[in-house]
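And now, chain A:
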Amino acid sequence: MNPNYIFTLLAFITILCALYVVISKNPIHSVIALILTFFSISAHYVLLNTQFLAIVNLIVYAGAIMVLFLFVLMFLNLNKETEPVKSTSWLTAAAIASGCLLVVLVATLREGSELVMKSPNGHAGLVKTLGKLLFSKYLVPFELSGILFLAAMVGAVFLGKKKGDDDQDELIIQDNAGGNNG
Partner candidate 1 sequence: MENLLWIILSPLAGFAISGLAGKYLPKGTTGWIASLAVLVSFVLSFSLFNGLLSNPAAIKKEYFTFIGSGNFHVNFALSVDRLTAMMMLIVTGIGFLIHVYSISYMHSDEGFYKFFAFLNLFIFNMLILIMGSNFLMLFFGWEGVGLCSYLLIGFWYQNEAYGKAARKAFVMNRIGDLGLLIGIFLIAWQFGSLDYDKVLDPAKLVAIAPGMITAICVLLFIGAMGKSAQIPLYTWLPDAMAGPTPVSALIHAATMVTAGIYLVVRTHVLFDMSVFAREFVLIIGLCTSILAALIGLKQNDIKKVLAYSTVSQLGFMFIALGSQAYVAAMFHLTTHAFFKALLFLGSGSVIHALDGEQDIRKMGGLRKAMPITFWTFLLGTLAICGFPYFSGFFSKDEILAEVYKHNVVLWALCVGSAGLTCIYMLRVLIVTFWGTFRGSEEQKHHLHESPALITIPLVILAVLSVFGGILNLPPLLSDSIAHGMHHFLSPALNLAEVPEELSPLSQLNLVVVTVVVLALAFWYVRHKYIAKQVVPETDDAMSGMGKVMANKFYVDEIFDASLVEPIEKTSDFTYKWLDRKWIDGLVNSFGKIANAMSNLYGKMQNGNLEYYLLYMVAGIILIVGYNLMK
Partner candidate 2 sequence: MELILIPIIAGFTAAFAGKWGRWVALLGSVTALAITFGFLNKFQMGNGEFQMIWDRIWFSSAIHFKTGIDGITMIMLLLTNVLGVLILASAINKTNRNPVLFALIVGMQGALNGVFLAMDGIMFYIFWELALIPIYFICAMWGEGNRFATTLKFFIYTFIGSLAMLASLIYLYNKMPAGGTFDYKALLAVNLTETEAIWVGAGILLAFAVKIPLLPLHSWQPDTYTEAPTAGSMLLSAIMLKMGLYGLIRWFFPIVPEAVLFYIPLIIGAGIIGVLYGAIIAIRQTDMKRLVAFSSLSHVGLIAAGIATLTMEGMQGAILQMFSHGINIFGLFFAIDIIQRRAGTRELGSIGGIAKQAPRFAALFLIVVLGATAVPFTNGFPGELLLLKSVFNYHTVWGICAGLTIIFCAVYMLRMYQMSMLGKEKGDVYLFPDLALRELGLMGITVAMVIGIGIYPQWILDICGPSVHKTILTIQDTVGVLK
């Protein structure tokens, strides 16, 4: 099968799903669309012969992160189409900005594509190769990323903790809540 067809198909799905992420009013739909996007991206990885990344992408993104998102959505009960729509001027501004960036990026990276020395190597994406690299050359960053995770975890826990101890905070929260309800 011509990889061009596969690529085109995958790209089509990817972009479609990505667009739906942005367009959909319901956050739940967005999440699902995003998961689909991630799947298609993983497929791209496979196509590129980078199996490790494909797997990790699925596990980390489609698995862990997106579940987190869903969890938060459920937790906050946000699965309604309550989001107010921004004005048309914002729509134009956003469209123009992203359009411009698109043009600029394409223009920049196209030059890069010509510089690429095409010496593809089937082993580049293998788990073995990557594992060797990670535990030799990138050992320190690898360990550091572990610390980063720890910090992120602590931070997330700290932030997410309900500050019941602090009366003042509680008061403010109640006030706000009252204001919103009223």
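As a selection rule, all candidates are chains of the complex that A comes from, given by their letters.
We adopt the following convention: a contact is a pair of C-beta atoms (placed from the backbone, for glycine too) under 8 Å apart; a residue touches a chain by one contact, two chains touch by 3 or more; residues count from 1.
These figures come from a predicted structure and were not determined experimentally.
**Student:** Which single candidate from 1 or 2 touches chain A in this complex?
**Tutor:** Answer for chain A: candidate 1.
**Student:** Enumerate the contact residues on chain A facing candidate 1 in the complex.
**Tutor:** The touching residues are 90, 93-94, 97-98, 100-101, 104-105, 107-108.
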